[in-house]
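With one protein chain withheld, the remaining protein chains of the complex are depicted in position.
Showing chain A:
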Amino acid sequence: MALTDARLGRVRPAPENFLSDEQIQSVKEGRRDFLRKAFIAASAAAAAPAVAHAQSAGDPAILELQPWSTMLGKPVAANPYGMPSMYERNLVRRESPGLTRVGGSSVAFTPLQGLFGIITPSGLHFERHHQGWVDIDPNKHRLMINGLVKTDAVFTMDDIMRLPSVSRIHFIECGANTGMEWGNVAVPTVQYSHGMISCSEFTGVPLKAILDMCGADYRKGRFILAEGADGSSMTRTIPMEMVESGEVLVAYGMNGEMLRPENGYPLRLVVPGVQGVSWVKWLRRIEVGDMPWATKDEAVHYIDLMPDGLHRQYSSIQECKSVITTPSGGQTLLDKGFYNVSGLAWSGRGKITRVDVSTDGGINWRTARLETPVLSKALTRFNIDWVWDGKPAILQSRAMDDTGYVQPSYGQLRAVRGTKSIYHNNAIQSWKVVESGEVSNVQVL
């Protein structure tokens, strides 16, 4: 049934003047090879399926031999470092216009609306730099350990890469992800609302092993300071408990290759579950100390303003959160009928245990399928079936983690934290679907 012209669905009117008289004549004569291009130019929207079924003899994509079936393809290593298809060029990192004035202290967001599974392609990993990014000569890079240790020490990259390594999949989310949306809807798509998150397989050495070598004083030294080698030499305080658990890594690998320079080549800290600013890039130094440092990014920025005028300092954990990535804001559903609603869930406290999805703005919920692997402090992909009846709908997802924490609504979150916090907005995201199939960003209390 669904494969015939009598399929469920509505025909969207073509954009005005979409076809010229001449082109209409061509269609009548059975020529339609230009159609695909014309559609993209006139409107990237939804009419394509209707056209594909307009001719009763069958689909020209089948009936007519396509160029790629009748030509010699390109040789091996034509792209020594492979690139995505030219048809995928829309899915790139993007800045949010007006968010910042200087590219060196800005954000480029990951295009979550087009990604699958849980691993972010390295070239699409979000970027957040405080004073521009640098490409460091790995043979001149050093890691220094000092402070409350028996021996202040220096390690080369050669040293670090000789040590026993581990590889672990974790998400990294900027503390300010969804920060533009605290007070009201501000951005159109999930790329800008949630795109300061990525998830990769990181390879490196547990920091604990290196601190052990230096004879760290674990009794007095309950905090570490991590410092970058770039111009900003960014610093953050991290609890020694996390180092002792073995989960904090000194990482050089990301998704099977070395870190990209934008992500800290050749060495960065991995602090699972904690906001991205603590994953210090271009890591040059770890100091062991007996008190927190109140660095710029823990005394001026990355502090959460509460309604009583106090700022929460050293707020670090990224609490349980989720978002539907398809369909999402700025997209149009092609037609009525079946959809695989797909999204991402994560928690800085552990594993995702359940994700529920609502299509009526949170009145009723159904439990989604969690796709494997489901890992601690990693993105988890969820999917759920949905048949869109062409009526208005509001899509939401709500995640739970293995501490029992349930992702809150905007109403619940604002009741405690107000709207001026900037950081750590983990409220339930709502996408409104209207009759035309257009999806937009809304907030439901």
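Definition applied: a contact is a pair of C-beta atoms (placed from the backbone, for glycine too) under 8 Å apart; a residue touches a chain by one contact, two chains touch by 3 or more; residues count from 1.
The criterion applied here is as follows: contacts and distances are computed from a predicted model.
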| Which of the following names does UniProt give to the chain that is not shown: "Iron complex transport system substrate-binding protein", "Cytochrome C", "Putative transcriptional regulator" or "RNA polymerase sigma-70 factor (ECF subfamily)"? | "Cytochrome C"
| query | Taking the entire complex into account, which one of A:E257, A:D360 or A:E435 touches the absent chain? | reply | A:D360
| Of A:M196, A:L259 or A:L334, the residue in touch with the unshown chain | A:L334
| message | One chain is left out of this view; which of A:I62, A:A77 or A:M291 touches it in the full complex? | response | A:M291
| request: Decide which residue listed in A:S122, A:T156 or A:N383 touches the omitted chain of the complex. | output: A:T156
